[in-house]
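Apart from one protein chain that is not included, each protein chain of the complex appears where it belongs.
Here is chain A:
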Amino acid sequence: MARTPADLVGARPDPPFEITFDGRRVTALPGQTVAAALWGAGILAWRTTRDGGRPRGAFCGIGQCYDCLATVNGEPNRRACLVPARPGDAITTQEGHGHDHLAV
């Protein structure tokens, strides 16, 4: 009986690559979104809310809920469940609306 999703579909992926999440190395497979790569590493939260500072991650999984917003290579408000992971991507936890550096 299959034990992993990859076993189930007989996946023979192209070679994996590395991205980072808050500086920590995470292995991603080509064709995975940022959110899928993070789930694959057991990471479920990569954003904190504006008011409560509560952790959030992918919820709807199809680009509708915007809970999975992440900062990708310095750019905030990217939907991690839609954006493909690329070798060397630096994913960082998005705090609040992601534009704190613009605050005056």
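As a working rule, a residue touches a chain if its C-beta (ideal position, glycine included) is under 8 Å from a C-beta of that chain, and two chains touch if they have at least 3 such contacts; residues count from 1.
Going forward, contacts and distances are computed from a predicted model.
Novice: Would you mind picking the UniProt name of the chain not drawn here, from "Ribose import ATP-binding protein RbsA 3", "Cell division transport system permease protein", "ABC transporter" or "Oxidase"?
Specialist: Going by UniProt, the chain not displayed is called "Oxidase".
Novice: Tell me which of A:Ile19, A:Ala36 or A:Ile91 is the one touching the absent chain.
Specialist: Answer from the full complex: A:Ala36 touches the omitted chain.
Novice: Contact with the hidden chain only, please: which chain A residues?
Specialist: 2-14, 29-33, 35-37, 39-40, 44-45, 49-52, 54-67, 69, 75, 78-79, 81-84
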